[in-house]
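The complex appears here minus one protein chain, its other protein chains still in place.
Chain IDs A and B follow the sequence of writing; residue 1 opens each chain.
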C-alpha cells in the first residue's frame, strides 16, 4: 500500500504502453537493489548503455541482471555493443553470451556503423528467432550524420522495422538529448518533427529517448501518461512516474489516467 | 572529531538560522542511511519533493522518515501533495496520515492551485494547531504565472505568512532554479529583487530555494554563512557546508563564522 493512496490514482496501462526504459551507465550492484526496492515497479526496461556491460566483471553483470529480473525489469546491452559484434562477425557469439547472462532484449542499431536495409532485416529475424525481445533504434550518434535524416525518413524506418517484427523502435537521443533526433541544440522538442511521427506511424511502437525533464513533460502532455520513454537516468525514475500521473506541477490536472 | 579539525571552525548558529533543506526526489533507503552517516549533521529539513512520497510503498516512506528523524532531520511532504489534498477537501486526512508516518512539517503552497488569502490563513492555523512546523511557499510552478508577481508582492506575502504563524517561508525556485522567483532564465540571481527582500522583511524567516551552486554562493556572500537555503540536492550537502564555512575557493576568506 502506498502512502497517501487516497490522494492518487494508479496508471491503467495497455500492454506495450507506458514503458519506462532506464539508462544504466554503471550503477553499483547494491545501489541498484536500493533503487529497485524504492522504484523498481516503475521501470520496464534497463539498458546497460553502449558497451558498459563489457567493461565489468561478468559476475557483477550477472548479479545486476538477476536483480533487474527479480523486479520484472527486462535488462539489455546497449546498441553499440551489438554494432561491434555485428561488425566483427560475432553476432552469434554475442547473442549466445547475452542469453547466458540473462539479457532479455537486444537493441539493433546503426548509430556508429552502416547496415544495409537487407542486412537489418536479416538481423532482426535472427535476434527474434533467438527468443529475444527486439528493440531497434533509428538515428546516428554523430549529430552531423544524424541531421541528414528527415523526419519522414525516420518514420519510414520505424514502420519498416515494425513490419519486420521489431517489438519497439527507439528514437535516438543519446544520454544528453541535445542536437539529435527530435531535439534541437538546446534540448527543446521540435514539435513539427514529432507531429510527422504522430501522423504517419502508430506511436505505441515507439520508445522516445527523452533524458531531459522538459522532453518528458512535452511527450507526456502530447501523447498522454502512457507514452513510452527511454534513457531515463536512475535518479529520475520516481520524478517521471509522478509526472506521468499528474503528481507534479508540470502535468498536474493535464493528464488523464 | 573531524579530520583536520585544527584547520577549520564550526559554524555558530542562532536558532532558526543556517538551515539547509535537502530535496529528496527518490533516494533509496540504504543510500539515504549512507548519506546521513556522512553528512546528516548538515541537513535540517528534508523535503520529499512534490508528490514523490505518494508513489512509494508506505513502509518504505516510514523507514526513510525514521532514518531522517534519527539524525534530527525534519522530513516533510512536498507542497504539491498538500495542494492536491486541499483541492480534494482531504486536508484533515492528509494531516492525519502525515502525522502517522512521522512527518514533522507541512508545506503550504499554492504553486499549482489558487488559494485565497483568507483560506491561506485558515490553513496555516489548522496545520499549526495539528502540531506541525509550518513552512509556507511563495511562488508559482509555471514560470509565466510566477513572473506576474513583483518582488514587493512576494515580500508582502512573506510578511503576511510570518504574521499568521508560519515558521519559515520558502521562496520558490523549483528543482531547476531557472526563470523563476529571484533567478533569471540562466539561473543567475536577480540582485535587485533580493535587495527588496533584504530591505522589507526579516531574512531569518526565509528559506531561499537555491538548487544551483552559483545561487548558494551569492546568498552566502550576501547574507552570511547562516543564510537559510533549500532544494539542495543530496550530493551537494557536503559542498554547501564547506561553502558556508569558507572552506571552498568561492567563499574562502569571505565569510565570518
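One rule holds in what follows: contacts are C-beta pairs under 8 Å (C-beta built on N, C-alpha and C of every residue); 3 or more make two chains touch, one makes a residue touch a chain.
Only a predicted model underlies this, so the values are computations on that prediction, with no experimental measurement involved.
**Q** Based on the whole complex, identify which of A:18, A:40 or A:77 touches the chain you can't see.
**A** A:77
**Q** Have a look at B:44, B:146, B:193 or B:241 and name the one touching the chain we're not showing.
**A** B:241
**Q** Please output the residues of subunit A touching the missing chain, sorted low to high.
**A** Touch with the absent chain occurs at residues 25-31, 49-58, 60-62, 77, 80-81, 83-85, 88, 90, 93-94, 97, 101, 111-112, 141-142, 174, 176.
**Q** Mind listing the subunit B residues that contact the chain we can't see here?
**A** With respect to the unshown chain, the touching residues of subunit B are 1-8, 30-31, 33-35, 37-39, 42, 213, 235-239, 241-242, 245, 247-250, 252-253.
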